[in-house]
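All protein chains but one are shown in place.
Should a chain be cited, it is by its letter among A, B and C, assigned in written order, with residues numbered from 1 in that chain.
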Amino acid sequence: MNGVHDFGGMHGYGEINPEKNEPVFHNEWEKRVLGLFVPIMAASGMCVDEFRAQIELMGASNYLETTYYEHWLHAFEKLLLISGLVTEEELRSGKASMVDPAVSPPVTVSDIPVITATGSSARRDATVEPKFRKNDLVLVRNEHPTHHTRCPRYVRDKIGQIDRDHGVFVFPDTAAHGNGEKPQHCYSVKFSARELWGDKAPEGDSIYVDLWDDHLILG
Amino acid sequence: MNGVHDFGGMHGYGEINPEKNEPVFHNEWEKRVLGLFVPIMAASGMCVDEFRAQIELMGASNYLETTYYEHWLHAFEKLLLISGLVTEEELRSGKASMVDPAVSPPVTVSDIPVITATGSSARRDATVEPKFRKNDLVLVRNEHPTHHTRCPRYVRDKIGQIDRDHGVFVFPDTAAHGNGEKPQHCYSVKFSARELWGDKAPEGDSIYVDLWDDHLILG
Amino acid sequence: MSDHESDHEHHHANSRPLSEVELRVKALEQVLTEKGLVDPDAVDAIIETYEEKVGPRNGSRVVARAWSDPEYKKRLLKDGTSAIAELGYSGIQGEDMVVIENTPDVHNLLVCTLCSCYPWPTLGLPPVWYKSAPYRSRAVSEPRKVLEEFGVSLPTTTEIRVWDSTAELRYMVLPERPSGTDDMDEEALADLITRDSMIGVERLKPIVKGAS
Partner (left out) sequence: MSDHESDHEHHHANSRPLSEVELRVKALEQVLTEKGLVDPDAVDAIIETYEEKVGPRNGSRVVARAWSDPEYKKRLLKDGTSAIAELGYSGIQGEDMVVIENTPDVHNLLVCTLCSCYPWPTLGLPPVWYKSAPYRSRAVSEPRKVLEEFGVSLPTTTEIRVWDSTAELRYMVLPERPSGTDDMDEEALADLITRDSMIGVERLKPIVKGAS
């Protein structure tokens, strides 16, 4: 979707202002949100693409006025409601109205070292032919889907060059909506700054964007 | 500037929901804001392009969370502060700290019928050659200026066709920043919906956008 | 109460309380008045103009005339500004007018994606939905869905033309004259013509004789 989250090339957000000696967390609640990611994704069976899609659906000014971990909190609540694991009333009251006996056991302390050190790769073993090879010129499809996509607006309808083939990965544009993993090759595509931003951009500079077979056509 | 105000093609703002039997104004203060436009523009000597530029600089979430007449109010305050006609303290207190004797007399009741019925055309008599003719194919420059521009992002780097030449008009991209009126031809440029939004757009539909010579190159 | 009403323009619940806005407006007008920069009576006169005198009835008269007088219609489509001025409508936000004609094969729709430009002298001040993010964002990229939300379903054979008012030209749609109106005079025709039909989010219905 063409949402406000798709920040590349936007103006008006001001200076960057890094914080000196920034702590890992600024509040206790931020820690809990970070810590809840793994258990909630495990319990709900949702994938990271579904998680990101929920954040993008927050509403523009809500998205802009809230922080990173508030975005996460929003997505947790939505994913849990969608999966039927909690109700609105439970989220309001903080009290479980009923305990579903059928759920699998939660992630435990002893699982954490393995889970954090392993993660969950989106790489797939499926044998899928790549549509492009290194150095191929590619045109990014001029698509404006209303669903989740990892193809940012600023590269659409632009010509780039395949820099490297990362291999076969889950396709988030379908996986985010329960439409299957549709594994396909994901590439790093190199765009000249001038192709993206016009003649005033410095000549030699470039931007590398990871895109999938379904985003590209031969340029 | 690539700001949130540049709404064309964005997703996530929901349904339109027109109000049945909508009144002209919803509040008394909205009336005052509407009524102040002419007197303030006359007093400050600012042009509508400077007015729009101020609205676009509101900040993204501020812009999204406030209404049309709040946008106007914001621009009034900024333009009056920039022109030195009021101070921050005066806007806070509602009391004039000093009255400048040099100002010209305000717009009066007897001026209103003429002013409203005449307005202030941005058309200029200057003899400027048009760069394009009807039916010429044109490419919209791929420019991403941080200043005010009336060239929306969704047509940049796209090919259109000159539908009609409106004549010579003030160029807002410079006029908004005190960089002169730079009068030049303004055209209605026709874009096919497919050129802008891709193959899924209906075949015959088109979008007409008014653009100036400086936005275009021969396609 | 008036606070609640203004929520029509808000997309989110946690917007600023209006009393703050009211205070800002009051302070602004007061300071400018004290300084002799603004005459509040002039402000009243402008409000009265746009609340009572200038509105879509003006545009309806233009359309009714065009339907009734083929020569006027020619002038209107060729030079909107002066043809509209013939009926006495001109000025702010209508200094340079362009009138575009709906036909059985072409439907026109107006929008201003960058702000909320609108032809004041003929249509009055714009409604809230026209100024809203949903309309401004979607009218150019999915006009058919937008039209459906307004109850207008057009076949794919009808060409849709969306006009984005990015310059100081102000557009107005000349709707098709509905069937069943042959014996109506200009005043009766003007009664049929809605604001929305001149923005392009409505198609006027045929008049069925004998129907109430």
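Operating definition for what follows: a residue touches a chain if its C-beta (ideal position, glycine included) is under 8 Å from a C-beta of that chain, and two chains touch if they have at least 3 such contacts.
This structure is a prediction, so every number in the text was calculated from the model and none was measured.
Chemist: Thinking of the whole complex, not just what is shown, which of B:61, B:161, B:174 or B:206 touches the missing chain?
Modeler: Only one listed residue reaches the unshown chain, and that is B:61.
Chemist: Return the single residue from A:162, A:196 or A:216 that touches the missing chain.
Modeler: A:196
Chemist: For review purposes, identify every residue of chain A that touches the missing chain, sorted by number.
Modeler: The missing chain touches chain A at positions 5-11, 13-19, 22, 24-40, 43, 48, 52, 55, 64-68, 70, 73, 76-77, 80, 85-86, 90-96, 99-100, 103, 105-109, 111-113, 115-123, 150-152, 154, 166, 169-170, 172, 186, 188, 193, 196-197, 202-212.
We take it that only the chains that are shown with their structure count from here on.
Chemist: If I average the Cα coordinates per chain and compare with the overall Cα mean, which chain comes out closest?
Modeler: B
Chemist: Roughly how far is chain A from chain B, going centre to centre by Cα mean, in whole Å?
Modeler: Chain A and chain B have C-alpha centres separated by 35 Å.
Chemist: Could you grab the centroid distance between chain A and chain C? Build each centroid from C-alpha atoms only and quote it in angstrom.
Modeler: 41
Chemist: At what distance in angstrom does the C-alpha mean of chain C lie from that of chain B?
Modeler: So the centre of chain B lies 17 Å away from the centre of chain C.
Chemist: Going by the touch rule set out above, which residues of chain C reach two or more other chains?
Modeler: Residues 11-12, 133, 141 of chain C touch two or more partner chains.
Chemist: Could you pull out the residues of chain B that touch at least 2 other chains?
Modeler: Chain B, residues with two or more chain partners: 9-11, 13, 64-65, 196-197.
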